[in-house]
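Note that this complex is displayed minus one protein chain, with the remaining chains in position.
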Amino acid sequence: MSAVEEAANEAPAVEAVPKRAMTLGYGTSLVVLALLIIVPMFLKNFFVFQLTMLLIYALAVLALNILTGGSGQFSLGQSAFYAVGAYTSAILMEHMGVNYALTLPVAGIICFGFGFLFGQPALRLSGIYLALATFALAVAMPQLLKLGFFEHWTGGVQGLVVTKPDAPFGLPISQDRWLYYFTLVVSIGIYIASVNLLKSRSGRAFMAIRDNEIAASAMGVDVALYKTLAFGVSAGITGVAGGLGAIAVQFVAPDGYTITLAISLFLGMVVGGVGWLPGSIVGSAFIIFVPNIAEHISKGLSGAVFGVLLFLVIFLVPHGARQVAMVAQQMLGKLKKN
Amino acid sequence: MPATLRTAAFGAAVAAFAFAPASALAQKKYDTGATDTEIRVGHIVPYSGPASAYGVIGKTEEAYFRMVNDNGGINGRKVKFVSYDDAYSPPKAVEQVRKLVESDEVLVVFNPLGTPSNSAIQKYLNAKKVPQLFVATGATKWNDPKHFPWTIGWQPSYQSEALIYAKYLMKEKPDAKVVVLYQNDDFGKDYVKGLKDGFGAKASMIVAEESYEISEPTIDSHIVKLKATGADVFISITTPKFAAQAIKKLAEIDWKPMHILSNVSISVGSVIKPAGFENAQGILSAAYAKDAADPQWQDDPGMKKFLALLDKYYPEADRLNTSVVYGYGAAQTLTKVLEMCGDNLTRENIMKQAANLKDFTPDTLLPGVKINTSTTDFAPIEQLQMMRFKGEKWDLFGDIISGEAGH
Partner (left out) sequence: MELFTNQVLAGIATGAIYACMALAVVMIYQAIDHLNFAQGEMAMFSTFISWQLMQWGIPYWWAFLATLIISFAGGIIIERLLFKPLAKAPVLTNVAGFIALFAIVNSVAGLIWDFTIKQYPTPFGSSPFLGSQLISTHQAGMIGVTVGLLILLYLFFQFTRIGLAMRAAAAMPESARLVGINTSWMIALGWGMASAIGAIAGILIAPVVFLEPNMMGGVLIYGFAAAVLGGLTSPLGAVVGGFLVGVFENLAGTYIPGVGNELKLPIALALIITVLVLKPAGLFGRPIVKRV
């Protein structure tokens, strides 16, 4: 506990997470991976669909985690990048007949560019001001998508229906299961790339900026470049998640990408543990399942029940799932010594 | 459902089975979600989020089916009404509807609310051949039995209502200068399209259109701008809060055009009264259902049944809320269809019966408004009557008009 408490006493905007603590050990990773591969084989299609959404939101939370936990920048605008990714995939598939798998890199690249550009003015803003700027982006996005000017492509307020892909090569598995494994492969790829990114020179630069911007620039880190880069990478990953989301849900419409989504992703990050990448999937599970649980407890007061559950979580573990993992690790360590 | 109840029902069913004549047995046909004792009905509506005001529709329908069950159910079967929250978000709607169909195994998905949510689930439900019954939105596209034989609407479409206003204006005020204030979503855009279709060659009568977002705190600026055009007809395609704001603002800035208000916001209790009766005199609109706040229905037998239901099963309901009336009418329509199905509770037969409603009149519809459907007509309610606000209530006038949009 002592390490956690020490970290807690300081309470800076975003805590300094040592880079090794941002990932899981090999053993644990393999167990999680095995579960993710095997469990869906025995589930109904609906639960497979839910797991697919779990992975997709986990990717989006991971992207926010790279931005906030990695480079210390705060964003309430992730829903905008998610929407751009979703619409990119939907438009490419439905208007141009592009294969779904090929739309994802396009969505990623477009969002990377978008995020990189947005990172430019955001450079001069920090903390609450940056929160407002990203918030503005999230508020503006549904209105932009509704604009008559783009209606031919976006379908305006009516949205676009997306065709769900069949399993290739005549594989005898359902569309949902195929999409799940496809999403799983993409997610693992992005997860590994993210872990490596944070371990690389760029990752160290992100963290140096997060911990102390002025010191980082004194050490020769190009602060402007790395900050915008973090925005770009985060937006790119969110865009891929958005594209996958559009394919899984088979529909895009402005109402699906409101500020509520950005807030959910933010909550997912906090619950999973800021700066701890494996926590993303825990956070994602929270934002998918807890509202359903709350609704099950009380329909009229589902919002209140959700709020209370959220309070419980942050009271018990203010540092999110990361704190649980750290405590578990320490206990394991003690057991081994004995 | 408590276990005891279920076993009791099961016992009864077994008894019925034992003594049933052989011919009746042969007719019993079920799809997933229907048994001898139970019919599972799925439903989604926003109970949380910005559109949570519509949650009362779900609560009213739930109350209605409790009443049905207490009175012995439908042909002896209890309705199990499973209602989930979609928070007015299309991805959430897909998740919840899949849960209903694949996990709760409902027979039909009934009265899902909102054009975006319904668009999101339409393809899925049609592919699965699960009825998407009586959707709670006024878009015209639900009346498309050729392409979507498993989706059917309920209320009059926004476009047909707009058509009625356009026709009325062209007759009564052919030289009018019309301005339109509309909500920037599917609801607003459908209305504007209906208006333009209705005016046809005379679409230039519309001199200005302004849209607002639901996130705007007030719509004052739009009204000021519309007043500056010097128009003499103001069409307000607004949801309740903004409709009330517009009525009040018009009075405040002393602008007195002919004011036409969309049916969505005609509630006396939750729109006109808060906006002030004195500000609402002479407003025109059209209706298909009765308003519980309107004294002219005090002794109406249908409304008495409606109020009796609320007293017993949903006492905390706001009787002035038109959504409550709405939920009652929709639930009654579903009950009627399930009754017509008899013992043949296959999804196919449900769609067949839903498309076979002849002059059906739920308790809450205006006298003369009837539900009619056929294999080529998936728009159950198509009639409206114009009305004018006078004193503290709406005065209906003219004939029952059928708006035939999309035909």
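As written, the chain order gives the labels A and B, with residue 1 at the start of each chain.
Here is the rule we use: a contact is a pair of C-beta atoms (placed from the backbone, for glycine too) under 8 Å apart; a residue touches a chain by one contact, two chains touch by 3 or more.
Keep in mind that what you see is a predicted model, and the values were worked out from it rather than measured.
One of A:Leu179, A:Val252 or A:Val274 touches the chain omitted from the figure, and that residue is A:Val274. Within the complete assembly, B:Glu213 is the residue of B:Glu172, B:Glu213, B:Asp311 or B:Asp395 that touches the hidden chain.
Only one residue in the set A:Gly25, A:Pro105, A:Pro121 or A:Pro168 touches the chain that does not appear here, and it is A:Pro121. Within the full complex, the residue among B:Pro50, B:Pro295 or B:Gly391 touching the omitted chain is B:Pro50. Touch with the hidden chain on the side of subunit A covers residues 8-9, 11-15, 68, 74, 121, 124-125, 128-129, 131-133, 135-136, 139-140, 143-144, 146-149, 212, 214-215, 263, 266-267, 269-271, 274, 300-308, 310-311, 314-315, 318-320. What subunit B contributes to its contact with the hidden chain is residues 48, 50, 52-53, 55-56, 184, 210-211, 213-218, 220-222, 224-225, 228, 240-241, 244-245, 248, 252-254, 267, 269-271, 273-276, 318, 320-321.
We take it that only the chains that are shown with their structure count from here on.
Residue ranges on subunit A touching subunit B, taken from their complex, read 44-47, 49-50, 53, 139, 143, 146, 156-159, 161, 245, 249-256, 258, 260-261, 291, 295, 299-300, 302-303, 306. Across the complex, subunit A is touched by residues 47-49, 52, 55, 58-59, 83-85, 87-91, 94-95, 98-99, 101-103, 114-116, 119-120, 122-124, 184-186, 189, 213, 215 of subunit B.
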